[in-house]
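This report refers to the structure that appears directly beneath it.
A single protein chain has been removed from this complex, and every other one stays in its place.
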Amino acid sequence: MTPYSPSELMAVNAARLLTDGKVVFVGVGLPNLACNLALRTHAPNLTLIYEAGVIGARPERLPLSIGDPTLVTGAAAVAGMYDIFALYLQRGLVDVGFLGGAQISRTGDINATVIGDYAGPRTRLPGSGGSMEIAAWAKQCFIITPHQKRRFPDKVDFQTSLGHGPARRALPGRGPQAVVTDLGILRPDASGELVLVALHPAATLEEAQANTGWPLQSAPDLAATAPPTADELALLRALDPDRIYLK
Amino acid sequence: MTPYSPSELMAVNAARLLTDGKVVFVGVGLPNLACNLALRTHAPNLTLIYEAGVIGARPERLPLSIGDPTLVTGAAAVAGMYDIFALYLQRGLVDVGFLGGAQISRTGDINATVIGDYAGPRTRLPGSGGSMEIAAWAKQCFIITPHQKRRFPDKVDFQTSLGHGPARRALPGRGPQAVVTDLGILRPDASGELVLVALHPAATLEEAQANTGWPLQSAPDLAATAPPTADELALLRALDPDRIYLK
Amino acid sequence: MSKLSTLPAAIAAHVHDGDTLYLAGFTHLIPFAAAHEIIRQRRKDLTLARATPDIIYDQMAAAGCARKIIFSYMGNPGVGSLHVLRRLVESGALEWEEYSHFGMITRLAAAAAGLPFLPMRPTGASDLANVNPAYRRIPDPYGGEDVVVLPALHPDVAILHVQRADENGNAHLWGILGEQKEAAFAARRVILTAEEIVSEDVIRRDPNRTLIPGLVVSAVCHVPHAAHPSYAQGYYDRDNAFYLEWDALSQDEARLQEWLDQWVYALPDRAAYWDKLGPEVHARLTPSPRPSGEVDYGGYA
Partner (left out) sequence: MSKLSTLPAAIAAHVHDGDTLYLAGFTHLIPFAAAHEIIRQRRKDLTLARATPDIIYDQMAAAGCARKIIFSYMGNPGVGSLHVLRRLVESGALEWEEYSHFGMITRLAAAAAGLPFLPMRPTGASDLANVNPAYRRIPDPYGGEDVVVLPALHPDVAILHVQRADENGNAHLWGILGEQKEAAFAARRVILTAEEIVSEDVIRRDPNRTLIPGLVVSAVCHVPHAAHPSYAQGYYDRDNAFYLEWDALSQDEARLQEWLDQWVYALPDRAAYWDKLGPEVHARLTPSPRPSGEVDYGGYA
């Protein structure tokens, strides 16, 4: 078996969540890697939408930024930023939104805004970008983030985007349906609480629990993910030869 | 002096109202003729905007419809219908709107909708199209219409667009500032009532009064318009060789 | 995933009696071939929405397809009245709902954006709002003047004619764009007819030219000359003579029915219609070439 890094593990498992033919709103970094890997493996008919305004991108190289010129050349369509958010996302045309975030709460709220107090922040993060609306309006969302206790608090310091809870019922999207970490995969239970549903090879429930800021439950049918295949890894590494994301 | 028809007289006098460099929202028919005549005579830097979405048109032939392909070829820009009405007209970028209408009231209200009762119309007219917003938001409007009593009632049967009156004060546009007929030119006085300010050659005040549905006042300095020049007529006739508008 | 279809199959699958249709195109690219196929398939009780009903809805109304019309300028552009619609409205035989152009496009833009409504500035003219309860006024929450609002209009089906599309429905349009984009995003189903079906590569060489993305398209049909007597920029001219002819023709019930018989019911498809127009009309409507020039997108591998 080829050795692989935690970020490779996350990217491969995130790619596997994407079913062919879907319309995916792609975020920068690992989501971008995951979507491009899926496009090159089991999901050649994904429509990749980038918030910068590109629809049906076919990037020849992995873009560092989600506004890279390689996303435009050969794309199916380009639209302005208002249209991307209004006509595609708010209108309900996006099947899957891919998100990251500095903090993910027990019920899937995301914080991408500040650590500490908003008015006098300890750490100022970049802010919402598209997160607030993607989490609300994409039919479902996937989140990729390393499994660390500080990243999985019981409550977020700032609710940049909504996970599960009463306000979710009024929204068209079902919210975060999977969180892919370097230890496993979490999904919401019926109450909206994220529970561990799968462990990656070599990871343990105890390790996941120790790295989560609430008493992490595991699903009764806790699964094991298949290790990345040699094919998946080769394609992934070809996408990020300088290992900008595959740290 | 070259003989000319009433519509030629109206088109020439309307063209003369346009000062160079202005942004003009062009309606179909005589307004279209007038604007294209002005572009070819004293106002080569007019920007002609057509509600179909053309900015800076340079039509090689006179378009029958305001959505004619000759308006697009060689234009400066094309925009969608929403943008034309929102980004250009509502935003306040249009200097002059050109309008017609079946009825023009004493205070410059236009009716382009129905003669008779709205729910059970005696004559169903085409309706507003762009009139309602052009009259409201262009910095000023010019109206072209033959001088007939039925076209100049005291009040319109249906207020398709606003002329003068209390509601005008809240609007960015100054409303109808000139009505060009085949007898002369009317302009609003301080109270907003249309008064005769100029007579065309051979027309008389009595004739204008007899063809107006309210007691038409004339300005103390009632002027006489200059007859169409041979040049103006030649250019105008070249624009409409089949005399579709120059009836 | 190819969405290619014949036009009869697309109409049969996606257009149902009682539907609200928006056959798009402001003067330009009006989908006449689709309208004629709807007439041939004898759809009934349709609500026909268009800013400018144009001859296309006059024809559909004459053929008895329409229950209601939603419009903002019901004229024969540059000619005068749409006589069929006018007769039906004046006689009370057709329901109608009326807006200004900006109101109509605002309703589509709201629907396209997934919004319940969009605001407009007041115009001071109140009669249309008095007869159409869809017009409402709401306060500006920031303390300015009231705004006027209209609700989203979601057609069941939008039909668009485009210059070229790939088999997935990604379509390039140029020339007057009217409400094409808004109608496509507002509707529940979208049928395209196209002058040309081109390879995906032709579309992807110029993605900024793609106004309609395939992901909103239900079916794409190869129907050259589908827009006559309107036009397709760069392909054929507007047939102004026909627009003038319709003015007389549509005022005479017998001639009107004869026209429908000869030009719609008796013909199997648009190819036969175009053929019937004959070489003189074809020649009269052929523009000279005016290439756009190219831009360079750059390869970034």
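Each chain carries a letter (A, B and C) given by its place in the written order, and its residues are counted from 1.
As a working rule, a contact is a pair of C-beta atoms (placed from the backbone, for glycine too) under 8 Å apart; a residue touches a chain by one contact, two chains touch by 3 or more.
Please read these numbers as outputs of a predicted model, since none were measured by experiment.
S.K.: Wait, the hidden chain, what does it touch out of the ones we have here?
M.R.: A, B, C
S.K.: Which of these, B:Ala11, B:Ala38, B:Ala86 or B:Ala203, touches the one chain of the complex that we don't see?
M.R.: The one listed residue touching the chain not shown is B:Ala86.
S.K.: Just one of C:Arg86, C:Arg209 or C:Arg270 touches the chain that is missing; which is it?
M.R.: Selected residue, touching the omitted chain: C:Arg209.
S.K.: In the complete assembly, which of C:Tyr22, C:Tyr57, C:Phe71 or C:Trp174 touches the absent chain?
M.R.: Residue touching the absent chain, from the options given: C:Trp174.
S.K.: Taking the full complex into account, find the residue in A:Pro69, A:Pro153 or A:Gly192 that is in contact with the omitted chain.
M.R.: Selected residue, touching the omitted chain: A:Pro69.
S.K.: Identify the residues of subunit B touching the omitted chain, counting contacts across the whole complex.
M.R.: Counting only subunit B, the missing chain is touched by 21, 23, 45, 47, 54-56, 58, 60-61, 68-70, 72-79, 86-87, 90-93, 137.
S.K.: To test your reading of the contact rule: which positions on subunit C touch the chain that is missing from view?
M.R.: The list for subunit C reads 114-121, 136, 138, 140-142, 144-145, 147, 149, 151, 163, 172, 174-175, 177, 202, 205-206, 208-209, 233-235, 237, 287-301.
S.K.: In terms of residues, what is the contact footprint of the unshown chain on subunit A?
M.R.: Residues in contact with the chain left out: 28-29, 51-54, 63-69, 71-74, 78-82, 85-86, 89-90, 109, 113, 118-124, 126-133, 135-137, 158-162, 165, 167-168, 170-171, 244.
To be clear about the criterion, only the chains that are shown with their structure count from here on.
S.K.: Measuring centre to centre, with centres taken as mean CA positions, what chain is farthest from subunit B?
M.R.: A
S.K.: For the interfaces B-C and A-C, which has the higher count of C-beta pairs in contact?
M.R.: Of the two interfaces, B-C and A-C, more C-beta pairs touch across B-C.
S.K.: Just how far, in Å, is the C-alpha centre of subunit B from the one of subunit A?
M.R.: 57
S.K.: Where in subunit C do residues touch at least two different other chains?
M.R.: In subunit C, the residues touching two or more other chains are 181.
S.K.: Do you know which subunit B residues sit against two or more other chains?
M.R.: If we look for residues of subunit B contacting two or more partner chains, we find none.
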